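Input: a single structure, listed below in structure tokens.
With one protein chain withheld, the remaining protein chains of the complex are depicted in position.
Now for subunit A:
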Amino acid sequence: MVDDEAAAAREAALDRAFTALGDPVRRAIVARLSRGEATVNELADLFPITKQAVSRHIGVLEDAGLITRSRDGQRRPCHLDPAALERLTSWIDGYRLAAEDRFRKLDAVLETLKQEEEER
């Protein structure tokens, strides 16, 4: 039963995360933060919307567990939560990602083999 509850909680967390990502501005914020932390002001500069609107989007991402905010003197930069992303992307199917990656490398090996044979 405990397992069921844990599974239900994971499902609920996934629902919140995907719902949060169902918005182009929030996806753009996540894309920006995947390259490094940024403050609300810095993020607001990227979009033709008010700082208040950006703050609301950040709140949604925070509630969804996708980003966290730290305090650095006067700054309160936003960070992506790598563990949350890991859960999201592994849900997408870690096994498939690994298999497809291996096969793309195998494609490259075969391409090299073909070239070697043609040169002979």
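One rule holds for everything that comes next: contacts are C-beta pairs under 8 Å (C-beta built on N, C-alpha and C of every residue); 3 or more make two chains touch, one makes a residue touch a chain; residues count from 1.
Simple rule for what comes next: contacts and distances are computed from a predicted model.
When the listed names "succinate dehydrogenase", "AdoMet activation domain-containing protein", "SRPBCC family protein" or "CopC domain-containing protein" are checked against UniProt, the chain not shown comes out as "SRPBCC family protein". Screening A:10, A:27, A:51 or A:76 against the full complex identifies A:27 as the residue touching the chain left out. Listed here are the subunit A residues that touch the chain not shown: 21, 24, 27-28, 30-31, 34-35, 80, 82-83, 85-86, 88-90, 92-111, 113-114, 117.
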